[in-house]
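== chain A ==
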Amino acid sequence: MDANRVLKGKRQSYDGIVAAVPVTVPYQRYSIESGHWWIGRALKALAEGAGLSHRDFDGFAVASFSIAPDTAIGLTQHFGLSPRWLDYIPMGGVSGVLSLRRAARAVQAGDADIVACVAGDTNHVDTFRRTLSNFSRFSQDAVYPYGAGGPNASFALIARRYMKQFGARREDFGKLCVAQRDNALRNPNALMKKPLTLEQYLSARPIADPIHLFDCVMPCAGAEAFLVMRDETAKSLGLPSARILSTIERHHAFPDDEIQLRGGWAVDVDELYHIAGISPNDVDVVQTYDDYPVISMMQFEDLGFCKKGEGPDFVRNHTFTIDGDFPHNTSGGQLSVGQAGAAGGHLGIVECMRQVMKLAGPTQVEGARIGLASGFGMINYDRGLSSGAVIFAGGGG
Partner candidate 1 sequence: MSEPLPGPKRKNPLARTQQPLLPPAIRSRAAHGLTLAAAEGRFAIQRCAACNSFAYPPRDACPHCLSDRLPFVEAPSSGVLAALTTIQVSGDSYFRERMPWRTGIVTMDCGPQVIAHVHGDCIEGEPVRLSLQLDRSGHAVMFANPVSRTPDMQDDLQWREMAADPRDRRILISDGRNPVGQALARSLVRAGARTVFVGVADRWKPFPAEQSLRELAGVEIVPLEMTDERSVADLAADIGAKVDILVNTADHIRPGHIFDGATTLHMADAMNATLFGTMRLARAFAPVMIARGADGHHGAAAWVNILSVYALANLPAMGSLSVSHAACLSLSHWLRTELAQGGVKLLNAFAGPLDTEWFQALPPPKLAPAVLADAVVDGLRRGIEEVYVGDVANDITARLAANPKALEREIGQ
Partner candidate 2 sequence: MTAPGNQTSAGLLAALAASIADAGVKVIDLTHTLSPDFPTIVMPPELGQSAPFRMEQISRYDGNGPAWYWNNISFGEHTGTHFDAPIHWFTGKDLPLNTVDTLPAADMIAPACVIDCSRQAAEDPDFLLTRSAALDWEARHGRIPARNWVLLRTDWSKKTGRDYANLTDDGAHTPGPDAEVMRWLVEERGIIGLGTETIGTDAGQAGHFSPPYPAHHYLHGAGRYGLQCLANLDLLPPVGALIVAAPLKIKHGSGSPLRVLALVGG
């Protein structure tokens, strides 16, 4: 090996970069509008929230599965934007973290001053099936023709192995789901409005063993958005904001694992906390990517709240409601709010911003200063390929 080769450098901090104006366009189970409509509503809310014209946004990052045949470029004309920095991140559950990371670096480097990060998807009656059938090439070739169970079937296989390997029980998953439903009952935007008991969870109809009805998110239409800018920009606009302490992403980690029992967070988690200058104990509120409760449990381990394999015990030993000892998915998460396509990967970020900015209203966790939100996504074949996380701190702006 050539000793002069420099393969690794030091990751720069995100000092001075903030996220502001958390926006949620209330979800609908089904919508007759297009993806463009939902993104347009989110952009308008961002402009109103910032007290600016949307033409003042000189950066635009968009995540969506339902704007075909457009990409982000077509949307600039559609919405009358003239950005000098543009990104298109149709990357599902990790797209929120990816938009934020890219926008933060662009602002830090001076390529843009105010980046609008928007995710929105519509949900027509047949959208979900169509999205599944051509989700990815490997999925089209080697997953969908096998029962077309969608992510339910894929995560069933992962959950089954996780349960067998680490002794998780359905009751453990149920505890997370019930806590999220309790949280959702405080969130007027959550689609799920009825209380859920553990008995109801356990007796729900099977979807793909061991996945049952309340392990699954409900596809819906909706949009989530936020702005990324310099701290000084936010202050000059009089906007409260959330400071970005640290953020990571990783794709296709651990390719040799037979079945997914960990995500890419496990590779980067030490650096995540090191750059943030905190430890997991300092985190006041956690928003995991909860397409299935088993994935949330996996994140407790991979994000350092407990060791690998201790997820079930961690769940048994904590409470996850807004007033619990481990406030988790305080909006209700995707399991109880709904999964609005690519916006599902932004739901936790936007809620996390609100929490540390003390803007969460009915779901506000007392004394939340530091929050962690994660993303996970793209079950391309047999596993979710992408993971990401961000740590926010309040007190910006």
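To be clear about the criterion, contacts are C-beta pairs under 8 Å (C-beta built on N, C-alpha and C of every residue); 3 or more make two chains touch, one makes a residue touch a chain; residues count from 1.
Regarding candidate selection, all candidates are chains of the complex that A comes from, given by their letters.
Fair warning: this is a prediction, and the values are worked out from it, not measured in the lab.
S.K.: For chain A in this complex, which listed candidate touches it: 1 or 2?
M.R.: 1
S.K.: Which part of chain A faces candidate 1 closely enough to touch in the complex?
M.R.: Residues in contact with candidate 1: 128-129, 132-134, 137-138, 140-150, 152-153, 156-158, 160-161, 205-211, 255, 258-259, 381-382.
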